[in-house]
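For chain A:
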Amino acid sequence: MIENTKYTNKYNFAFIDEATKKEIRRKLLKAVAIPGHQVPYSSPEMPISRGWGTGGLHITLAVIGREDVFKIIDQGSDASVNACNLREFVNRMTGCKTTFDTTEATLIQTRHRITEEELTEKQIIVFQVPLPEPLRMVERYEYKTLQMHAEADYAKMYVSLYESYVRHGAIMEGAGYPVMVNGRYVMSPSPIPRWDIPNLNQAKTLFLFGAGREKRLYAVPPYTDVEPLEFEDVNFEIEDFSNSGCYKTGYKKAFLDEIYADDGGRKFVISDSNFLDKKMERQETRQYSNKYIDQLQAYDL
Partner candidate 1 sequence: MNILEVNNLSKVFKLHILNNKKLEALADINFTMKEGEIIGLTGKSGSGKSSLMKCIYRTYLASSGEIIYGSKDGYLDLVKADDHRIIELRKNEINYCSQFLSVIPRVTAVDVVCENLFRIEKDKEAARAKAKQMLEQLALPGELFDAFPVTFSGGEQQRVNVARSIIASPRFLLIDEPTASLDARTKDVVIDMILSLKRNGTSVLCISHDEYALDRLCDRRIDLQFGRINEVEIVE
Partner candidate 2 sequence: MTFNQDNWLLRVRNLTKIYGEPNERTLAQTGPEFGSNICPETESIVACADISFDLYPGEVLGIVGESGSGKSTVVKMLYFDFEKTFGSAWLKPYNNGLIDILQESNQRKRYIRNNLMGMVYQNPRDGLNFGFSSGGNIAEKLIMAGQMNVGSIRARAADLLTKTEVPVQRMDHRPGTFSGGMQQRVQISKAIANNPPLLFLDEVTTGLDVSVQAKVLDLIRELQTTLGIAMIVVSHDLSVIRMLTDRVMVMKNGRIVESGLTDQILQDPQHEYSQLLVSSLL
């Protein structure tokens, strides 16, 4: 007798039905094939509202398997409300093991950060993206941005960087600094800090980006060139924490969060919570290295 499994569980494995998963996977394959190019996809209904990480969740649920070990961070932290809720959800819908440990995870979903520890070929990182279109701030019409991407017409993007330089003396794109992927498409890396941008370049890991509200997904395959847009004489720079340092560990070569104390004073702490834990326990870690971090003054515990 064929066992009727349809009603044994209330939901399909990983919540989304298989046909829709297949569709998302197909779009992901296309996205990987054209690095940095935004691919429209179905963006099915989720039990959370759009704009709360549905794009990331779609991708996570479409690619997750029973063997995967899942980690999710929100601005570097495993413990934020959004991360906790989504972790719980993925766990209940898949039964997959979850973890805080960056090295143990096989699938990591993230909002606004990349882990401080370098990821490997075995891992996939999924970004929740609020605004996938990097050209939106210079061009409000969708048909025009599509055309600009198609023709690699990015002059306006550069003009906005020029304007930022003229107004502030530096290019002040705080988060989501626009990048050129594989020498072809300008891509919004989601609002990650400038610190994380160089880590996208020639990485070992597959990066997947999902924007649920905008119904777009895109990807950066492993070992792909990802370069921040810059001028010959005005260059991209990462945040410099050499004057601050983490108040718990004194560490300076990681992205630091600024904390306001009750007395109005300011403190800095390592943003990546798992990395902070490991530093405090003096565990071995293997960080991303890039020319920007390497230039910073060496300082370690």
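By our rule, a contact is a pair of C-beta atoms (placed from the backbone, for glycine too) under 8 Å apart; a residue touches a chain by one contact, two chains touch by 3 or more; residues count from 1.
With respect to how the candidates were assembled, all candidates are chains of the complex that A comes from, given by their letters.
Computed from a predicted structure; not experimentally measured.
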Which of 1 or 2 touches chain A - same complex, any copy: 2
Residue numbers on chain A that touch candidate 2, as the complex places them: 138, 147, 150-153, 155-156, 158-160, 162-163, 165-167, 231-234
